[in-house]
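One protein chain omitted, others in place.
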Amino acid sequence: MTFDDFLSAFFSLDILRQAWPILLDGLVQTVLLSLLVVPLGLLGGVILAVLSTIHHPLLRWPLMAWVDLFRALPPLVLLVFIYAGLPFAGLEVTAWQAVAIGFFLNTGAYYGEILRAGIESVPRGQMEAARSTGLSRGQAMGFVILPQAVRNVLPDLISNTLEVVKLTSIASVVALPELLFQARQAQSVTYNATPIMAAAVIYFILLWPVVRLLSRLENRQLAGRR
Amino acid sequence: MSSWDRFLDSFFNLKVAAEYLPKIIDGFWLTVLLALCIVVTGLVAGLLLAVLRSFGVRPLNWLIIFAVDLFRALPPLVLITLLYFGLPAAGFSLTGFASTWLALSLVLMAFAEEIFWAGITAVPKGQWEAARSTGLTFLQTLRMVVLPQALRMTIPPLTNRTIAITKGTALASVVAVQEILGAAQAGVSFSFNPTPLTLGALAYLVLFVPVVLLGRWIETRFAWKR
Partner (left out) sequence: MPESIIRAQGVHKHFGPLHVLKGVDLEVAERELVFIIGPSGSGKSTLLRCLNRLEEPSSGSIWVDGINMLDRRTDINKARQRIGMVFQSFNLYPHMTALGNVMLALRKVQKLPREQAERRAWAALERVHLSDRADHYPGQLSGGQQQRVAIARAIALEPRVMLFDEPTSALDPELVGGVLAAMRELREDGMTMVVVSHEMGFARAAADRVVFMADGMILEQGPPDAIFGNPQHERTRAFIRQINRH
């Protein structure tokens, strides 16, 4: 196999020109998908984290079980279960709905753990001070605790968001026409790997800045710790 | 039949369960095997890269940092797809198992390198100086003084990351590997009943809930005093 063969298998400009339009469509879907699931996950996470601050004995174990359940179950399994399984229970689920529910449950659990750690890192005196001025629990959470919590765990939040955006690629399995799905379609039609290579490059260009940013944030945190 | 009975009959059908349980169990062991392979190669490669980075050879470091960024930025499913569907166009052929193993090992390698590197740099410079001043070589210092201290720091983030990545073994179902999800999906297609999916989900829980709990335990045991 010569170098030219390799190039034409992975980097064929001709195929690229053909596949480009649907790859672009896929990219748009990926972006839309990310814009949907990240806020959904954050919402789920905030709910879980705030619930974890209510130290009710009846709440503690079910909450921990819920979080561990959705962190133990691989996201793809959850997605397939919802998409392929629910119809048997009489519920018709579109790909988008399955993805929304699956991500809400899964990434909500991850964001929840991160935010919980963030809330615990805020000194207890902050809540006391806020409450002593008459702020309700909810107000104290929203105006005093959560802003500090988020600031404390920002690198972890960004890191997890990066993971969520990468995770959108599993939506291709339930035929949601995002980037990877379109790339696979193009590849199977042309028997050429260029579309997948192109998708990989697009993902890289999209996400590499975040990886660099994260690396820098992590290094700064580390330097501060020493 | 009441709707509860219908629900049970769909998702918890004992007859279908008995028929497909052996396949699921086979898939379980395959998942375990795949996960272990990934963990071993990923962690060893990551440690190797971190050690290489400690030599401080600039062009080598750039290469390492680029590789790490690359495999942190790309979604694992894209990597698997590229290896499994892409390589044949270039004349190579990897099995689904091998594609998943290679792809996820590269991803774990990248994350592990970052974590090991953070651990190594967190060991105070004074440790190096003390060891070297007693005549120990670079490698001896690394092996006997620095790495033991570095490794202790790395265990909590490493366990978390490793667990997250080994859940990616579910992705192998996309490239026709008969691990848990693959076997479950096949069962659903053949029996027109979602019970195999339920079994599959339960199998994942049996595998990963203990792992997640183990991870929690390790985190608390090795929690670094701040």
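Should a chain be cited, it is by its letter among A and B, assigned in written order, with residues numbered from 1 in that chain.
Basically, a residue touches a chain if its C-beta (ideal position, glycine included) is under 8 Å from a C-beta of that chain, and two chains touch if they have at least 3 such contacts.
None of these values were measured; they are calculated from a predicted model.
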| item | value |
| --- | --- |
| Chains on display which the left-out chain touches in the complete complex | A |
| Contact with the hidden chain (one of A:Thr94, A:Ser121 or A:Ser136) | A:Ser136 |
| Absent-chain contact - pick from A:Val144, A:Leu157 or A:Leu214 | A:Val144 |
| Missing-chain contacts mapped onto chain A | 123, 125-126, 128-136, 139, 143-144, 147-148, 151 |
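As a convention for this text, only the chains that are shown with their structure count from here on.
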| item | value |
| --- | --- |
| Residues of chain B defined as touching chain A within the complex | 3, 6-7, 10-11, 69-70, 72-79, 81-82, 85-87, 89-91, 114, 118, 121-122, 124, 164, 167-171, 173-174, 180-181, 185, 188, 193-194, 197-198, 200-201, 204-205, 208-209, 211-213, 226 |
| Interfacial residue positions of chain A with respect to chain B in the complex | 1, 5-6, 9-10, 68-69, 71-78, 80-81, 84-85, 88-90, 162-163, 166-170, 172-173, 180, 183-184, 187-188, 191-193, 196-197, 199-200, 203-204, 207-208, 210-212, 215, 218-219, 222, 225-226 |
